[in-house]
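Of the protein chains in this complex, one is absent; all others appear in place.
And then subunit A:
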Amino acid sequence: MNEVVTIGMAELSCSSESALLRTSGLGSCVGVIIYQEGSTHAAMAHIMLPSVTISSNREHKIGKFADVAIPELVRQLRAKGAASYRLKAKIAGGAQMFASAGNEMMRVGERNVIAVKEQLNELKIPLIAEDTGGKNGRTISFDPTTHELTIRTVHLGTKVI
């Protein structure tokens, strides 16, 4: 049985000793996993908002904003010895939980996914797989040894990407 590292809302963490990375209840939030091919280096963030620039200058949790969290994931992976040119990404989340809340501000799931992809693009990290959008919450876990991302939903069952 593998050890599991659980990542809370707006948190991020690296896997150690090939422990599973897990985060639960992703709604409009996006779970981002960055890992190194051919190794067990992996890290996950539970991102809640696109960018810190629309925020105030208060102290925030490091995993909250896509534009802060993703560079931090890379920094932590590199500090552990990962090779940045071999990093890959998988993402899941960015749902719209309530259909009627259709105004610009509330389509935060969609905006989160866009912001995450922009960051990955900027850092030249290829996006290998994604399961985003829709209207279902997701709980995800990533196995750093197989690089499989398992996604569980209430209504659509479980799948692996």
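Criterion: contacts are C-beta pairs under 8 Å (C-beta built on N, C-alpha and C of every residue); 3 or more make two chains touch, one makes a residue touch a chain; residues count from 1.
By our rule, contacts and distances are computed from a predicted model.
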Q: Write down which listed name, "Na(+)-translocating NADH-quinone reductase subunit E", "Peptide transporter", "Chemotaxis protein CheC" or "Sodium/proline symporter", is the UniProt protein name of the chain that is not shown.
A: "Chemotaxis protein CheC"
Q.
Among A:M9, A:L123 or A:I161, exactly one should touch the missing chain; which is it?
A. A:M9
Q. What residue numbers in subunit A mark contact with the hidden partner chain?
A. 8-11, 24-29, 48-49, 54-61, 64, 95-101, 105-106, 108, 135-139, 154-155
